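Working notes, structure below.
Here the complex is missing a single protein chain, while all its other protein chains stay put.
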């Protein structure tokens, strides 16, 4: 039973919250500016709670079941993080308070910068970017500014492997770069020959994801970076897949110059139904003074008696801010809680188990689902959701059918270089039992694909909603609803 | 898909929480007392969250939909109450702290005593009892002590109307009383003639619920109390139905001597899937010194400069404590928040709308479902779930079928004096639209009962679980599960 | 405030009912002119929050104070996962699962709780909770009396059973002719002292484990003596201690009661807590309280229902095993989640941490002249300190240093003026213990 919209629940004069009467004399109202109609719904608190509680149950989430959405690292979101982030000392501080009143917050940001720097090998970190793509924008603008500041205006070519996430080319374009796509070689690495032919003095840099979106670590990463550096380009690292590397590999040491972190992937801050994320950017020392400001610095070391003092600092050649205020502070609290809870061994444990889980699931299904590039994977792998002898079946059908088993489907149709891609990232917080159950379901689905394809074509069957008509949505373009015309007329 | 038990999810060495290593030297262990086996399940935090999140979705609750469980007042539980009850200043205080360190808590209890006294007309209130039935026990023991203290040992007869809740006779028996059942008259009131014949010098008192469990206000309440008082008995009021009376009628003024409140009904503290409740007891002044201790008193009034001082007090002839410590403090916080949020007008508003809703729903269905006692009801009413021309159908079938419409069924088979009782208490927080939808569903169900009785007999159909076999449960008596025999053997 | 009706709604509803006004619905009330309640106007949510935040801030909580208070309520760490699940509306806005088809969340948790308590205590079965430890003890007495149908009229309570539990038994039993013995024995005596009181009239003997003074005793002889006389044997436990100590079933307990608060339930100034009640399967029909049992639904799925309701008040009325109806559902759920999180190793680890810290504290206290902590006794996380002056004075002094010293035993044991009962848990870091010691030492010098 679909739930009515909040507008359909509305009835004149209902209220979900009330405010105190003014305790001051009432001022004259700006008569010319008053609106005559405010067509918002009117509902009671009880109805609001029921409405959103009920629709929430139509969602799958990490708290409900397996969620192997490749490239998104849907790991468990520890509950302590949520409690800590709600401490009034964190939620009720204004971004423009004087530093001496927010030393806890500044110190926390400083710590987080330091942890991220140590984990990645970068020299400096800015926490400001709001998400991965925002971090990319920041990083690519830094690359742009780097060249410009050296008077090197012609460097506008950005190389992007064909396996890259859509945000990479989109970011480059948004930053005024010209995008050139690089092919992958037969082992899933960047094609070195193709790379060499693009390496010239118009090269701004390369955006590389490592492990890449196939879940494969680029075996030539050092050489790739070297080639780009040799012609004066810089290397941007898309850190979406950092979960595979914690305590195992520092991207900066492989030659990457600037990289974003996804706190909402690697560092367990919740995905929130689509956000907020947080996309801090780390850079090598040459780029540190280009970071968006403000970053947090420790201006006084402190000792036994006096605590250290933290303050905001604007890097000397900053590209400027990429958003208002200082970034998604609420996510910093969660990420730092996670980091200190794990510590150095726990971080390595994350990478090891994430990679173990992906390889295990891959091993269980790879005889049934073709997995191109026959190598050990890192934290994820990409299988093909198609069989020659089951011509009607597409990856999407497999995905929809997986829902009937209580699992969220993998990422579909990405990366683009794998046919009918099923991009599977189990994450380290899943048990062997779950992975066994998933493999079993996927093998059964493969069998059904051949023997009873209709079952997949018409899936899902057991979810509260069946397949939704996306074509109709795009055609009708019903993007809003409103109170009925005769609202309030008895 | 039923969820495995937490024992079935267990695997050796998994952990959901860790504790710090001891920061003190380790002491010798009491070797003779060590247990060798602790067969508890071992699961990760993630699994615990998923397990309980998933099973929670199998529950109906007030936050999910209509819940007209008669006699239980399943009203909306305001969310602010939950936040307030979790303030560390409330959750992290020990019951045995010195009074000077818990003046906030004591002041809050004092205020709640005062509010309850004013709402009900009683002179004194003890907050100690843990639930309604516990309040009854307290009250009946007070009655017992009252007579005893007067040397009146022979008064052990307790009159209980046939419409009473099961806790009333059970309480009386537990208190060493002899239970005598009173019939109801044709208007649903206590049968005065029957009452008179029982009024003698062995009478300890009467336990009366008003409005009674038929949802009817006893029209002779004043006379009933008078008759009992005249022969030296006392009147116990079961305050379960106080929701109908807020701001409308003070039970003490009708002649009731001692009554319990249900904070988890009338005052919006959540029902918690079966508790905790809270059952404070109010008494007239003659009984005040018999209350279970401690109660809170204000020992210093306070003025502009100094706050008042509150302390615990043991009433002089207290019957003694009925549980450890001072009652369900966490519920007091919620109830007081609710009370001050409503204030005097809000409280009357509760009663008025609760009674309006019950009468409205009654009006909508009473031509289809026979409602004995043709009077306006108070906050609830009892319909019969049977028709002569639908001989197979019982109240329970109607109830199960209601689930298919997303509604919780009414209370079944209580009160005992109505055949196939459907006891319906909508509460004041439901909208007219919901009541209309419920009536529509019930009318449809009545039609189905006649035309397609199988549909009811096999209901519910749309819930995750179908009818459960209660006979089997009572026969098999599987009351626990455990780790498998071979647990931990690889 | 929380009533949704618009004026138009109300009009339409009154019309459907066939009355003119809301007042007409209240014609039956005796006093139609009740004056307005002498209460303030309602507040908005933001004002109420402000008010309650202020009240809460007036309390000095165990977050501000260093606390060694126990005596039946313990300051333990509650994992964040517990409350994050308790806050789910599906759990806390439901009621007793009378309708199992839409209550499997609650029913399965009850079933798991029963199983966990059985595993922890070593008993066959558990009910779905009593109000608290004290009322669970009273219900144990009730059950024993019912078992012997009035043929046995004595009950023996150890003087080191929680004083408030004993007081509760007295209150509950006010209307019966039960004789309660044992309480006035020397509180510092041996458990075996109770044996001499047992006779053919004894229905039940109840001891505490660890006892109210925190001490661990071997109750084997006592249990045997009770059984020899045909009486039942009850053991009242601290569930955390059972992470380390052998279960009371090994002493032959027939009934195990306990205060479940340490299992993930906040101190909350004394409630709501959790009454644990476990027993042998043979007594299942005598036991009070709700009980979930496994069964199947008509689709063949495993599920759970409330079972053996014929014991309960709503069916059996004055012949019920108890009058209990609403119990401690949500607290039971808290403890189920808590025990699931800790599991085998976690509970042992927690018990050990408490044990070691308490022993460190006791040892340190013993280095201070004039103070003597639990000499020569086995104890768990709580112990008696014999102070050089009245415990009340020591507490008063410690409070000036923002320390809650412990429970002044003279409040329950008139002869023990200088006895202070101190608890140490995982919430007391070593520096808190050392701070306490420093102050006691300093003040004892002064």
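Letters A, B and C name the chains as they come in the text, with residue numbers starting at 1 for each one.
As a convention for this text, contacts are C-beta pairs under 8 Å (C-beta built on N, C-alpha and C of every residue); 3 or more make two chains touch, one makes a residue touch a chain.
Here the structure is a predicted model, which means the values were calculated and not measured.
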item	value
For the chain not depicted, the shown chains it touches	A, B, C
Residue in contact with the excluded chain [from C:10, C:88 or C:166]	C:88
Residue among A:172, A:209, A:241 or A:266 that touches the chain left out of view	A:172
Option touching the unshown chain, where A:126, A:254 or A:394 are the choices	A:254
Where the missing chain touches chain C, by residue	45-46, 49, 77, 79-80, 84, 87-89, 426-427
Residues of chain B in contact with the chain not shown	11-14, 17-20, 43-47, 49, 53, 78-80, 82-83, 490
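Keep in mind that, in the parts below, only the chains that are shown with their structure count from here on.
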item	value
Centroid-based (C-alpha) most distant chain relative to chain C	A
Rounded Å distance, chain A centre to chain B centre (Cα mean)	47
Chain centre separation (chain B, chain C; CA means) in Å	19
Set of chain A residues in contact with two or more other chains	11, 44-47, 49, 53, 78-79
Set of chain C residues in contact with two or more other chains	1-4, 9, 43-45, 79, 81, 83-84, 89-90
